[in-house]
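All protein chains but one are shown at their positions in the complex.
Should a chain be cited, it is by its letter among A and B, assigned in written order, with residues numbered from 1 in that chain.
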Amino acid sequence: MAIAILIAALAGATLALFFQPRWWFPEAISAHARAYDAHFLVTLCVIGCIFVFAQGLLAWVIFRYRDRGQAVTGSDGNNTLEIAWTSATAVIFLGLALAGQGIWAGVHLEGSDPRALKVEVLAKQFAWSYRYAGADGAFGRVDVKQIDDAGGNSFGIDAKDPKGKDDLTAAVLRVPVGRPVELHLKSRDVIHNFFVRELRLKQDVVPGMTIPLRFTATKTGTYEVPCSELCGLGHHQMRSSLVVMTEEDYAAWLAEAQQKVVLP
Amino acid sequence: MTLFSTDHKVIGKQYIGLALFSVFLGMLLSLVMRFHLVHPDTKVRLFQMLWPEGAPGGQMTPELYLSLMTMHGTIMVFFVLTTAPQSGFGNYFLPLQIGAHDMAFPVLNMLSFWTTALSLGTLLLAFVVEGGAPLSGWTAYPPLSGLGKITGPGQGLGQDLWILSIALFCVASLMGAINIIVTVIELRAPGMGYFDMPLTCWGWFVTALISLFAFAVLLPGGVLLLLDRVAGTSFFIPGGLIVNDQVQGRSGGSPLLFQHLFWFFGHPEVYIAILPGMGVISTVLSVFSGKKVFGYKAMTVAMLAIGGLGFVVWGHHMFISGMSPYSSIAFSVLTMAVGVPSAVKTFNWLATLWGGRLRFTAAMHYALGFVSLFITGGITGLVLGQPGLDIYFHDTYFVVAHFHLIMGVAAVFAIWAALHYWFPKMYGRFLNERLGKIHFFLTFVGVYAVFVPLHFAGFVGNPRRYPDFKEYEFLKSVTGLHMGVTHAAYFLAAVQLIFLFNYFWSKRRGAVAPGNPWGATTREWTDD
Partner (left out) sequence: MTGHKRLGMWLFVMSDVLTFATLLIVYMALRLGNPDWPRPFTLSPAILFATGMTIVLLASSLTMVWAVAAMEAGDRRGAVRWLVATMAGGLGFIGLHLTEWRHLLETVSPGTIFGSVFFGITGLHMAHVAAGVIYLGVLAVGVGRGKFAAEDVETGGLYWHFVDVVWMFVFPLIYLMAVKP
C-alpha cells in the first residue's frame, strides 16, 4: 500500500525533474546538434511514456491487489498476451534503433568534403595541440625525433620538408563559422577524448590511429573542450577550447599567426 | 563451521560474508569519493592517516580519488554482485531446490571460494604497495594500464596486483560455473525435468553458462595485458608512442583490441550480476502474491535470450572508441533487441502480481522495489543503445546514473529480497520484518535521490572519472546538484547500518521461524 504510493511519488518526482530548465543540454551550435536534440526529444517522449506506463501499472497493481482477503483470480500464463507484448516492445525498441541511425550516419558515414578546413588534433597527457596546414594546404612530414614541446613543436614537424614550412600549431582550436571542418584526431600516449558539448560530438582519440571528425559550426563563440576519457591523474584538467570566429576574424587571426611561424 | 568446509551451505554463507564485507568497503570508498567531489580542497586528517601518500597533509590528490574510484567499481562489480547472488545464494539453494545432497564437486567448490578470497586479498594489497592502487578505472584500458609506472602513479605494482586479482577471480568463477552447470545437468532429483526447475535455478544455470564463456575471454585479456606490462610485449601498445617525453620501443599492438576483449566479457558480466536476481524476484513475487509465476516458459526463454544475445552487444560500450561506425549500427540494433526479453520479464512480473493477493512482507517490498528500479535504470539503456545519442552521453554521469540504478541498486535489491526470504532457512530465524521495511523505505528513497539527479549532470555534459570539477566553467552549474547527491549518499549509507544491525541481531535473536514460514512450494522448504 504505502509502497504503491511511494513508487508513484518517486516516478512522479523523476518525471518532474525533466521539466526543469536548469540542468539540460547546452545550446546547439550546428545542424547536427539541432538534429540530435530533435531525435533525443523523440526518444525521451517514447521512453517517458514507457516509464510512466510501467511504473504506473506497477503502482496500480500493488494498490489494486493488496491483501484484503480476496480470492486469487489471475492466470499464470497466456500465450496470446505474451506474443502481443513481445512484438509490441520489439517494434518500439527496434523502431527507435532505426530512427536514431540518421544522426549517427550524418556524423560518421558521410564522405569528406573537399572544401573542408583540415586541422590535425594531437592529444597527450595532459594537453591538446592543433596543426593547420598553412597556405599550401598540405601538412608537412612529422618526425618523432623533432618533437619539442617547449619549443612549440609538439607535432615534431620536420623542418626539412618544404610542405611543413608554413604549418601552424596552436593550443586553441579556431575555426571560421559556417565552414565545414575536418579534424584528424591523434594521440601520442594514451587514449583521450575530444568532446564539444555544443556540437554534440564526442570522439575517443586513440594512439596508433587517426580518426576523422567532421562538423560545421553555425554560431560564433568560445566553447570548452573537456577531455572525456580517463587518461591519468591530469584527466580532469586536460582542457582546451574551440573558438568559432567570423570569416573575417578568422582570416585576420590566420594571417597574423602565419607570420609568427618559424621553424628551426 | 570449519574454514575449509566443502559443505555447499557453509560455502554459500562464506560467499555472502565476503560480499557483505566487500559491499561495506565499497560503500565507504564511495562516500570518500562523494565527499571529495564536493569538497576538493578540504583537508581531512583521517585521509592522511589512511593514505599517507595519497593525501599529504590530508589534502586528497587526484590520483587517490581515481584509485578509490577504480577500487570501488572493481569491488562492487566483482566481489559483491558476482559473488553474493550467484555463488552465495546459488551454492546454498541450488542443491536444495533440485533435491541434490550437495554440489557436484564439493572440493572444487571450496577451492573456488578460497580462490575468490585470495583474489580479494590481492586486490586490497594494491592499497598498500608503493605507488598505491591503480587508477585506470574498472575497465583498465591500455595504453594507460599497459605501460607501467611511466603513465603515472598507481600504474606500477598496484596495477599488476589488480590484473592478478582479476585473473584469479576468473579462475574462481570458472570453477564455480562448471560446478553449477554439472550440478544442474546431473543432479536433478529423479523425475525433475529442466522445465520443472524453479526460475531461481534457471537464473543460476544461465548465469553459470554465461560465466563459463565470458570469464574464458577476460582471462587471456588480463594475461596479455600483464605480459605487456611485465614482459615487454606489445599486444595492446601501438608503435611510436611518446609517454612522459620518453619514446617507447613497442610497436604494432592495438588498444581497441583490449576493449573488444574486455567488453566481450563486460557486457555479459552485467547480466551475470542481474540474472540470479531476476530468478529470485520471480520467486518472491509469486510466493507473496499467492500465484504461480506468470508465463514460466516465457521467463526461461527470456533468460536464455538475454544470456545469448548478451554476447553480441558488447560494442555498445565502444560506439565512441574509434571502431568502424558501421559496426556501431549493428551493435545498436542488437542492443535494442536485448531490451526486448528484459521487457518481457517486466511484463510477466506485473502479470504475476495481477489478480493475486499481495502480502507485503519485507522481501516482497524489496522485490517490488527491484521492479521499479529495473524499469528506471533499464530504460536509459534505450538512450545509450543508440550510437547517435551515445555520442553525447558516453562517459558522462548519465552512464553512471544508468548503471547505478540498474546494477548498483536493482541487483542489490534482489540480494535483500533473497536474504529476507531465505534467512529463516539459513539461520532458523526471521530477519526483523519491521526493521526490514524501514530499511527498505529509506533506502528506496535514498537511491532515487542519489542516482536520478546524476542523469541531469549527464545532460550538462559532466564527464565521469573527474576528481574535481574546478577547471571548467560549464561544470559550475552542477555544483549544487552534486552537493545534493553527496548528502543523499551520506543518508543512504547511514541507512545501511539498519540493515547491518538487523542482519547480525536477527542471526542470534530474531524470531524463531517455522519450517515453511512463507507457504512456499519449492523443495528447499518442503523437503526434509
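Here is the rule we use: a contact is a pair of C-beta atoms (placed from the backbone, for glycine too) under 8 Å apart; a residue touches a chain by one contact, two chains touch by 3 or more.
Small disclaimer: the values here were computed from a predicted structure and weren't measured.
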| item | value |
| --- | --- |
| Chains in view touching the one left out | B |
| Touch with the omitted chain, as defined above, among B:Leu257, B:Val270, B:Val333 or B:Ala493 | B:Leu257 |
| Contact with the hidden chain (one of B:Ile166, B:Val217 or B:Met318) | B:Val217 |
| Residues of chain B (touch criterion as defined above) contacting the omitted chain | 104-105, 108, 174, 177-179, 181-182, 185-186, 212-213, 215-217, 219-221, 223-224, 227-228, 231-235, 249-254, 257, 261 |
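Please note the rule applied: only the chains that are shown with their structure count from here on.
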| item | value |
| --- | --- |
| Length of the line joining the C-alpha centres of chain A and chain B, rounded to whole Å | 27 |
| Residue numbers on chain A that touch chain B, as the complex places them | 1-3, 6-7, 10-11, 13-14, 17, 22-26, 36, 39-40, 43-44, 46-47, 50-51, 54-55, 57-58, 61-62, 65-78, 81-82, 85-86, 89-90, 93-94, 96-98, 100-104, 107-109, 124-125, 144, 147, 149, 188-191, 193, 195, 197, 200-209, 211, 224, 226-237, 239 |
| Chain B to chain A touching residues, read off their complex | 61-63, 66, 135-137, 141, 143-144, 151-153, 238-245, 247, 253-256, 289-298, 320-322, 325-326, 328-329, 332-333, 335-337, 339-340, 343-344, 346-348, 350-360, 365, 368-369, 371-372, 375-376, 379-380, 382-383, 385-389, 391-392, 394-396, 441, 444-445, 448, 452-453, 456-457, 459-461, 463, 465-469, 471-474, 477-478, 481 |
